[in-house]
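Every protein chain except one is present and positioned as in the full complex.
Each chain carries a letter (A and B) given by its place in the written order, and its residues are counted from 1.
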Amino acid sequence: MQSILRIRPVGLALALAVTSAPAAADPLRYAEDQAPGIVNPLFTSTMSEARLGELVFEGLYTDDLDLRTAPDLAESAELSVDRTELVIRLRKDVSWHDGEPFTADDVVFTIQAMKDQGTASTEAGRVAWIDSAEVVDSHTVRLRFGRPEASPEDKLFFKILPKHRFDGTAVKRTDPFRNKPVGTGPFALDRYNDDGSITLRRYEQHRDAAGLPEIVMREVSDKNYQAKLLLYESLEALVRVLPRDLAMLDKDRGVELYPYQTNSWWYLGFNLNGGPWADPRVRQAIGHMVDKEALLAPIGTGDTVTGPFVPSSPFYNHEVKARAVSAGQASALLEEAGYKKVEGVWTRAGKPLTLRISAHKSLESAQEVVINLQSQLQRQGLTVEVDFMDEASWRGKVWRDRDFDVVLSQWSFDRNEDVREQFHSQGSRNFTGYASAETDKLLDEARDAIDPQQKKAALRKLHAQVHDDAPMVFLWTLDSYSAMRTRVDDVVVHPFYFFTWADDWTLD
Amino acid sequence: MSGLLRAVLLRAAAFLATVVGAAVIVQLLLWAAPGDPIDLLPNGDELRPVLEVEWGLDLPVPLRIARWLGHAARGDLGTSLSVRPGASVLELLGGSVGSSALLLLGAMVAGMGGGLALAALTARGRGLARAVVQVLSVPPVFLMAYLAVVGINATVWALVQAGHIAPPSWFALPAEPSAVRTALAVCVLAFGSGALGEIHVACEQELQRLRQAPFVTAARARGAPVAGLLFRNLAPSLLSLAAARLPLLLGGLVVLERVLLLDGAGSLLWQACTQRDAPLAMGIAVCAASLVAAGGLLADLLRLWIDPRLRRPA
Partner (left out) sequence: MVALLATAVLLSGCSGEPGPTVDPAAPALPDGWIGALVADPTAFGRVTGDARGAWVALHHGDLTTAAQGFGQGIGAHRAWREQAELHGDLAELSGWTWTALHAEWTAQDPTVADGPLTLLAALAAADAGDAEGARALAAALPPAQQSLVDELLAAGRADVAEADVDVPDLDDGGCLGAALAARLSADGVELPAGCDGSAPLALGEGEARFHDPLLHGTLARSAARSAEDALGQSWPERIAASGAGLDDLVFGVFWTDADLAAYLADPRATLSLDEIAGWTADGATSDDPQQARDQARRLDAALDAWAAARRDGASDDGRALLDDLKLVPQVRARTLERWARQALHNGRPHQALAWLQMAVDLESARELGPINRPSLYALLAQARARTGRTREALDALAVLEPAVPEVHALTETLGDLVVLQGMRRQGDSKEH
């Protein structure tokens, strides 16, 4: 090893002398933590797949630059008077990446495939509201809905697939389409490279040909590398910057930062399905033990929160006051719940109060938070264990088996900030087991409201309610940005899907 | 001859046992780990009844293993479930094993060669040199790779910023695939996690033993060249050492491929395990087990070929 260290600089200089970066046909290179496993919009399960899909496929409608619903593959549409039927005329100048023309058959096929039980699509929920789809003529389709829809175009963003590439509407995940996708989007998937990267090239026949000739997706699982690679001009785009790297990148004149996915908050979620955490006093006591500011300071800039919304949200209840960091109040609550401090440790019936904190490995900066949290709680007489999980363990233990004490995690929302699935007793994302009749009532009221102020009022009440019930300790929201080299021009980043307008981007 | 046959048969049995053992262990580990590939889907709960049957996750573990072995015997390693859904495991292996094997081979040659060369230098008792080798090879593979990448990148970037050089095509490590990255991987794998120190010490002891051996003293006294003699006598122990190192190198490979973003069987195994992709993980594990077993067999055969004394029945 010593010889290697000595020789390396010499070898390096030689290597530098003979090889310098080629300047021809520059691609835009961006990094993902994890490469998409499958490129078929019927089976999208991760944001990296959704982002790649945004380049290759198109929907009937999309967001325009001002985030208004705008026709994409659709040309125009007519809603029936009773609002249960929509006739959509399709663009005639669209072709698939394999040269076949795009027709009404493709639209109907896509909806049927998503609804087909045999497909087991991850996206089936997006078309559940459509009762039927039929071809009127080669470029016209008719959709019927069970309930009147005020503005159905807003829900027609799902991606359209080529019928001629499939044998039937029951599509398997193993279908060869998964890595040979054919779309109508501005970029076609060109190849999977030996190094695990994916190259997309511009689809020249697209009605509005893209500015970038090539895009390369590169998997860089280590977030610390990602920012460095961007600084070293070895990447042009970074989807999400670690909060602690923000200041460093902001100072670099060669890097531009764009806000991305800003509606997110961190929390500690208790398992309410039994054990000591089913007692709200114990949860509230933990709330008094956690010094959020001290946990937040090392990982980035942000704001602490007292409920399930970002403070700038219209639903955030500013009248709810944060639980004070107070050993006294925590002790009082624990004593009320039947615990005693024995030799500095909280115990009940001879058993110490033990808390296992589970966190997802990929949650940025989670390790710093967990370690500091562990020391905060242990100082106050709790026994604390820590468990970092990969995605499969997380989904299996936390989501399916509910085998956890408390999780450290984060929720990200689009502009709707709809927390129903997280807090309704029947919510599909309510893995803490929180159930409150009052909360359910407020969520129903919010869902059914047609008056925005009524919806605001209901959700602000909900904020207060969940703060009191404390199924979670609500922690903070962090600044969230993506970063791009200044060589990338004409950038506008979609606040949730990132690449929606990438066809306008160019490289110097 | 019958002794040799028995040895070969024993080897073959051990080979088979290793392969089956690897498959069983991987399957058991994945089964014991929380979560399965269906959990990774956003609407996994809804899809579970269909997918459990399709993916064979409804079967008890022994049956899963038996079924897999049955298919494997016919050359069918199945398809990936979650890493590259639907892709044939054989196809995925074909695309990744080559680069990993090359890396292993390179690391083996570099490690043994480096260790031997250092041993030749230090065998006459340069205590300081020995200590330096030991210390430098101590960092684990992942740390050594990480430090090397950070150091090289920072140096090159400083030179680029100062206007001394243009960014080289392999810059920045490790994102760009290049010969430099591969060479770095080979060196780190060969020398890290104490490998160099261990090989060095073993070679040195063996060299010292041989140098004091009567036949070497005799040869030296006759004025005959001793280098060839030494090597011939050293080779069998070197081969044993290499065979013993192989499993450790494989372990290092998994970590190294992750850190240096190398797309090989190691990183694929990592992904297969984290995403509970049993067919893919078992395919790779069996492949690796075969390699270890085959490596042991090859080492034995080579030793037999080099050292006629070993061919005599005991």
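A few remarks follow.
One rule holds in what follows: a residue touches a chain if its C-beta (ideal position, glycine included) is under 8 Å from a C-beta of that chain, and two chains touch if they have at least 3 such contacts.
Small disclaimer: the values here were computed from a predicted structure and weren't measured.
From the set A:Asn263, A:Ser331 or A:Ser358, the residue in touch with the chain omitted from the display is A:Asn263, counting the whole complex. Residue-wise, the contact with the chain that is not shown comes from A:Ser412, picked out of A:Ser76, A:Ser138 or A:Ser412. Remark: the omitted chain is touched by one listed residue; of A:Arg29, A:Arg323, A:His360 or A:Lys461 this is A:His360.
Chain A meets the missing chain through residues 47, 64-68, 126, 150-151, 154-155, 246-247, 250, 253, 256-259, 262-263, 301-303, 310-315, 360, 362-364, 409-419, 421-422, 429, 450-453, 455-456, 479, 481, 486, 489-492, 495-496.
Note that only the chains that are shown with their structure count from here on.
One inter-chain figure worth recording: chain A and chain B are separated by 37 Å, centre to centre, where each centre is the mean of the chain's CA atoms.
Of all residues in chain A, only 1-2, 4-5, 8-9, 12, 15-17, 19-22, 29, 31, 37-38, 43, 45, 117-118, 120, 122, 124-125, 172-176, 178-179, 194-196, 218-222, 225, 228-229, 231-235, 389-397, 399-401, 403, 428 touch chain B in the complex they form.
Put simply, chain B touches chain A in their complex at residues 33-37, 39-47, 50-51, 79, 82-87, 95, 99, 132-133, 136-137, 149-150, 152-153, 155-157, 159, 165-172, 174-177, 180, 187, 191, 196, 258-259, 261-263, 267, 274-276.
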